[in-house]
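Removed: one protein chain of the complex. Kept in place: all other protein chains.
After this line comes subunit A, so read on.
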Amino acid sequence: MAEGKRKREPAVAGAQVEEEKKSRDGKDKKRRMLPSLIKNKLKRMEVHAKVKREKRVEKKKKAKARVDAHKRALELGEEPPPVRIPRTIENTREPDETVCKPDDEELFVGNDADEFSQILKQEHAPKILITTCRFNSSRGPAFIQELLSVIPNAHYHKRGTYELKKIIEYANKKEFTSIIVVHTNQVENQVNALLIINLPDGPTAHFKLSKLVLRKDIKNHGNPNPATSPKLVLNNFTTRLGHRVGRLIQSLFPQDPYFRGRRVVTFHNQRDFIFFRHHRYVFESKETKVDTKDTAAKNDKGKNLTQTKMIARLQECGPRFTLKLISLQHGTFDSKGGEFEWVHKPEMDTSRRRFFL
């Protein structure tokens, strides 16, 4: 009934009102007849579907018009209309003042005086101790075996019932450079957290681990050669905190500029989630056929022109998981009396455009 009345209004009001309404946007008129206000479900569904269809057709037309305008501009040799950049979450990220700039002096000085600087400058070779949480099965999750194959110079020790602080002392004595504690959920026997402690008295990072896929569950997986050291790719660690975490991860792997292996380990940070991937790669040249508009050249050759590109081919091997930083503590592990550099609080999740790494 309401809709009927609205439809009747312009007709009743007369020519003037009609003209006004026409001069307004078509949208205005449509807005007054929202399909959601129709009480009859069948009719409402019809109207809604029609509106959607029309919208889609309009959108396609606009896209086509854009493409045509672009082509025309190119043909005429004019400036093509500017390409519109889609809005993404990364584009609209809340500006963070701690983002590292490439010419930041302070950052480099800080790096030199860092806990990781010794390892990263190749003064020490990294030596990793991997263990689990207490009250775990003696063999530990299968994940640990895969970790051992990814990280060179890593050793696994059973946990027993030692306190973590005692383990840190032991590791310091035996000259380990980092400890990785793999934490499993008691109930479901799933790995859910990772604790990376840099020694001696280095920062402790607590990560939440999710979406773990073991090597045997990956299709067409490759088998890495654990003797070679992998290349490390750290993407998107922009802020100061991210930079610190990036260096922490870097200190787990040996820094060898004369790499001979073909393994790459990637830690890619996207929206505060760090994705871990492990690949074997190979550089290849690929010929792609280029279709030229110059038929004369084609005839001359008698065959298509090929263009060669250099590509890298990846084969996934090794586990795949995502990490999310829960807390970063300044000294070694000490949950009661420690000094936390960064702790994740639930109130930090309120904004969808704010990221900390």
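Here is the rule we go by: a contact is a pair of C-beta atoms (placed from the backbone, for glycine too) under 8 Å apart; a residue touches a chain by one contact, two chains touch by 3 or more; residues count from 1.
Going forward, contacts and distances are computed from a predicted model.
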Name under which UniProt lists the unshown chain, selected from "DNA primase", "Protein YIPF", "Sodium/hydrogen exchanger" or "Protein MAK16 homolog": "Protein MAK16 homolog"
Absent-chain contact - pick from A:268, A:330 or A:354: A:268
Of A:37, A:57, A:109 or A:311, the one touching the omitted chain in the full complex: A:311
Residues in subunit A touching the chain absent from view: 66-67, 70-71, 74, 80, 83, 88-90, 133-134, 163-165, 210-211, 231, 233, 235-236, 257-260, 264, 266, 268, 270-273, 275, 277, 279, 281, 283-285, 287, 290-294, 296-297, 300-301, 303, 305-312, 314, 322, 324, 346, 349
